[in-house]
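Below is a structure I'd like to ask you about.
Some chains have been omitted; the remaining ones sit where they do in the full complex.
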Amino acid sequence: MSVQDPRVTASFLNELLFPMTEPTPEQIKAEQVYLKMGLTPAEYEDVVQRLGRLPNLTETGIFGVMWSEHCSYKNSRPLLGRFPTEGPHVLQGPGEGAGVVDIGDGWAVVFKVESHNHPSAVEPHQGAATGVGGILRDIFSMGARPVAILNSLRFGPLQGDPRSTRTRYLLNHVVGGIAGYGNCIGVPTVGGEVDFHPSYSGNPLVNAMGVGLVRHDRIQHGRASGVGNPVIYVGAATGRDGIHGATFASEELNDESESKRPSVQVGDPFMGKLLLEACLECYETGALLAVQDMGAAGLTCSSTEMGYKGQLGMELNLDDVPQRAENMSTYEIMLSESQERMLFVAHPGREPEVFAICEKWGVPAKTVGHVIADPVLRLRHHGEAVAEVPLEEVCGNTPLYRRDSRKPQAAEERQQEPAVQWDQPSELRMVFRSLLQRPELASKAWVYRQYDSMVRTCTEVGPGSDAAVIRVEGTNKALAMSIDGNSRYVFLDPLIGGRTAVAECARNVVCAGARPLALTNGLNFGSPEKPEIFWQLEQAVTGMSEACAALKLPVTGGNVSLYNETEGAPILPTPMIGVVGLVEDLSQVTSQFFQQAGDTLMLVGKTHEELGGSAYQELMLGRLTGKPPELDLDTERALQEGLLEAIQHGWLRSAHDLSHGGLGLALLTCSTESLGVNVSWQTALRPDLALFSETQSRLLLSLAPEHLHEVEAIFRKHGLFCEPIGTVAEASFRVEVRDQLVLDESLSDLRRLWQEALAEQLEA
Amino acid sequence: MMKGMVTVMLKQDVLDVQGQAIQHSLHALGFEQAQKVRIGKSIEVELEASTPEEAQAQLKAMCEKLLVNDVIEDYTLQVQEA
Amino acid sequence: MARTIRCAVLVFPGSNCDSDLFKAAAAFPEFAPEFVWHTTDSLDGFELVLVPGGFSYGDYLRVGAVAARSPVVRALQKVAAEGVRVLGICNGFQILTEAGLLPGTLLHNTSLKFVCETTPLEVGNAQTAFSSAYTAGQVVQVPVAHGEGNYFCDPQTLEQLEANGQVVFRYAAGRNPNGSLNRIAGICNEAGNVLGMMPHPERAMAPWMGSADGHALFASLRDALLAPA
C-alpha cells in the first residue's frame, strides 16, 4: 500500500530535500516547505488554525500525509458515499483494512483492492511486489489467512509507441514482482486482467486484490482500547524506505541527481511470510486488542488511525522503534514506508506471549508506546517530547473538496459519432486472426504461468476462466472471485461504463456457479481538479452505485488513485471491480471451458449492433467512438439469476460471459486443446458486426443436448432471449453467420496464434 | 581481449533482504563476528577492445543500458587484460 | 486396520507447501503425518520424512542452501543414512541436493522465469519405493511451480544416474519446462531411499485439482513401508 497521488504523497516526500538541519516551524511557513509535503497554502493555514501554533516538521509531515487523497479521500469522499455498503452478510464495511462478509459455517471472507501505480512506474519489480505485500497485510490485519491474490494491470502499447521499450520492461518486471512476492509468501495468484491502451504509456496501473478467510471469532480490528495498554511494533526494522534522507543536500530531482533518488521501498516476501504466520498465531492467543498494518505513511497512519478509531490517543517513544538505518530523524521514522510491519495494542501483561511467538518466527517485536486518554498522538524521541497532534484534526475532521464537474464537449462529440464507419471486410478470417492476437485479447498465459496459482491446494479453477474458484476447506463451499473493468466503455460514457464494469465482474462470478456476495473497487482516474475528470469520476461512481444497488452488491472497501496523468494527458478512466461470490455446493463449480464434443452451444441474450468501444472498432478505426453497449440492470439481474438457477440444477457444462471481442472471441476462449465449435447462427445483423458486437448481458453456454429445453425454459421464465447456435466440436473451428461461412479454421492454429501473441510482442 | 568485472550492490539505504537473511544464518552457524553482510552481483564480461580505456567506456555504457538498475543499485568497474 | 506410519513433514521458515504435503499424506489412513520444526535435532522414530516446497529462508543466497544447514537437516542426514525414506518436493529437492543427499543441483530455469503449470511426466523407473504404483513409461500429469528447477550435474554423475535407473521421473519429450539435463524431473539416491523431484504430486491428488496422478506416489510409499521386511 502506498500513497498514490503523485503530488501529495509520503513517497513524494522523497522530493523533500532538506538541508542538513531540520527547518524550524517559522522556516516551514516562510519557505513554504509544506508544499513539498502535499499541503496547499490554505491547508497549511488550516493546520495552523487548528493547532493554534505553527507545526514543526514532523507535525507538518503528519498532516501532509494524513490529508492526502489516499488517506483522507478529500476529493472522492462525497462520491464514495453513494455506494451501497450494507447487506445482510456484511460484517465489516469500508473503514477497516478490508471488508468482511459472512459465508456461513462460522467463516467469513475478507477482501480488498489496492493500487500501487506510482511506485510501479518508478521501480516496477519492487513497486508491484510491495503492492502485493501491502494488500496481503490489509487482509491479515483483519485476522484472516490470505487465500488468493488477483491483479489488474494496464500498460501502454507493447509495440509501435515511443515508450514501448519501457512498457515491455515495465510489464516484465511488474509481473516478476507480483510473482516474486506472491509465490514466495505462498498465496496463490489465481486471476486478473491485463489491458493495453496508449493512455497508460507513461502511467501504468498496477492494482492488486487480496482475499482471505477468517473465523468470525478471530476477526481483528484497528481500534485502540484501554488507557495504558501497550502498543507493540511487530515486523521488519524501519529504514529510510520511501523517504529522502535528510542528509542529502537541497537539490531538485533531475537526471544528475539519479543516484540521490529516494530509497525505493523493497519488499521482503520472506519476512512477509514470517510476519503473516506470527500474526495469525498471535491472534489465536487472544492477547491482542487491536491490529493495524503499517502501509502508506507507515507508523503515522497506523498509530493515528488506531487511536482515533478508539476515541483515545497514543504516545510513542521512537527510541524503541527498531531501526535499520542510523541517525534517523523523528520525521523519517514517522513517515518511513518500510514494508512488513504491523502495530498491535495488547492486553496489559500479555506482551510476553506476543514476544515469544514473534521470536519463534524470527520477527522483531517491541513495545513502543501505550494508549493514552488524551485524543492525540504524542511522540517522544531522544528523551524529549517532539510532536503532538490532535487526532480529530488529523484523521477525523479532514478537509473535503467539492470539485466542479463538467461533461466535456469532446465527450459529447465522441458519443455523437457513429461507432461503425467501415464495410464488412471481405475476409473475416483475417480480421479474426488480427483480433485474437491483439495483446488485450490474446491469452494471458505468459503472465499467469509465472504465478503460482495452486499453492495451498485449494484452487479448483485457476487463471484462464471467467472467475477463479478457491475451496473453503472443511466445508462444502467455495469462493469465486474476479477482477474486471473495461475502461473503454467508461471513457465513452462513464455512467454506462461504471454500470457495466460492476455487472460484468458479477457476471464472471456467477459463471463460476457462485452467488456474488460483495464488491471492492479501485478507482484509477486523472486529476480531480479538472472538471472533465471529476465528471468522469462522478458519473462512473454513479453508474457503479446503480449497478450495485440493482444487483444487491454491497461495497465493502476499495481504493482511490487520482492524478494518473502523463504530461497533463489523463489515463482512460479506470474503475477496477473486484467481486467475490459463494458457491454453495462444490458440485456446482463451473468453468468457461467446453467439456464434451456434441454438447449444445447456447447463446443467451439478444445481440445488437453495439460496437462503440469494442475491440473490433479499435482494430478498424484505431480509436474509440460512439456510445458503449447499453446495460439494462433489470435484464442483467434476470440473466444472473437464470444462470445461477441453471447451474444449480446441474444442467450446464460450461458458462462464459461475452465481453471484449464479443461472441467471436468467446468461442475461441471457451475452446480447449481438443474441443472447438461448429456454429450456425441466424441473425439479422451484418455478420462481422454480429460476431464482434459487445452487447452486454449475454452468455455462451454449453450443455448436454438433453437439457436444452430445461435451460431454455429457465431463461424464458426470466424474460430472456436464448438460442442454440451450434455444438461443441472436436478439433474444428467453424462458424456460419446468416448461412454464410465466415470462419473455418484449424483449432490448433488459432489457439497457437492466440497463446503465443503476447510472448511474441513482448520478446520481439 | 579485455576482461571487465562489474560489481553491482544495492544503494546504501535500500533494504538488502538477502544480506540481512544471510547475516542471520551466519550467526546461527556460529559466525558471530560477521557484522554486516551485503549481497550484490558480479558480472564478468569478456570484451573485444584495444585499450583498457575503451573497454571501460564500453562497460560503462552496458551498465547504464542494461546491467544496472540505477533506481536501486550502484556499481563499480574493473578492467584488466585477459 | 493396519499399523500407521509415522511421517515427518519438515517446516522451515518460508516453507509454504508444508500443509499441502501434510494433507496429501493425511489422505491415506496409514500415514500419520506430524509437522517437525526446523530447529528439531532428531528425527528418530520417523519412517518417512517429507521435505516440502516453498522458499525456505527466503531462498536467499542459493535455493535451499540455508535450510540444508539447519539442525533438522543434520538429523535428516543421519536417518537418511540409516535407510529412512525421504521425499523432497520442489524446494525440498533443492534442499536435498544442497545437503548432499542427492547429487547435482538445480539451476535457474532457462527461461529465467518462474513457471507454474500442469506438466506431463514419464515414469522412468517404476521399481522404486516411490513409484511402484506406476508403470514404467507411463505418462502422468503433475504440476510444476518453480523458478529454479533446471537439473544439472557433471557428465559422470549423469551417466551413473541413468545407468542405475535413478531417474525416476522425466518431463515428457518436448515439454521440458526448465532446461533440465536429460529432461530430469526427479531422481533418487543410489540406495533408493531418498527421492527429490521438482513437480508437486501433492497438487495432483484429486480430479478437482486437475489431476489425481500424484496419488500413486504416496500409495507407492505406503506399500513400500507396510511391506513385510
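Every chain is named by a letter (A, B and C) in the order it is written, and numbering of its residues begins at 1.
Convention: a contact is a pair of C-beta atoms (placed from the backbone, for glycine too) under 8 Å apart; a residue touches a chain by one contact, two chains touch by 3 or more.
On a predicted model such as this, the values are computed, not experimentally measured, just so you know.
Asker: For a test of your reading: one copy of every chain kind is shown, so what is the whole-complex stoichiometry in these labels?
Answerer: A x1, B x2, C x1
The criterion applied here is as follows: only the chains that are shown with their structure count from here on.
Asker: Please tell me whether A-B or A-C has the greater number of C-beta pairs in contact.
Answerer: A-C is joined by more C-beta pairs in contact.
Asker: Counting only Cα atoms for the centres, state how far chain A is from chain C in Å.
Answerer: 36
Asker: Give the residues of chain A touching no fewer than two other chains, as numbers and ranges.
Answerer: 268, 270-271, 362
Asker: Could you tell me which residues belong to chain C and also touch two or more other chains?
Answerer: Residues 57-58, 60.
Asker: Flag every residue of chain A that touches chain C in the complex, lowest number first.
Answerer: 176, 179-180, 183-186, 268-271, 273-274, 361-362, 448-457, 459-460, 471, 586, 589
Asker: In the complex of these two chains, what residues of chain B are touching chain A?
Answerer: 11, 13-15, 17, 20-21, 24, 69-72, 74
Asker: Any idea which chain A residues touch chain B in the complex?
Answerer: 122-123, 126, 236, 239-241, 245, 258-259, 261, 263-266, 268, 270-271, 324-325, 338-339, 362
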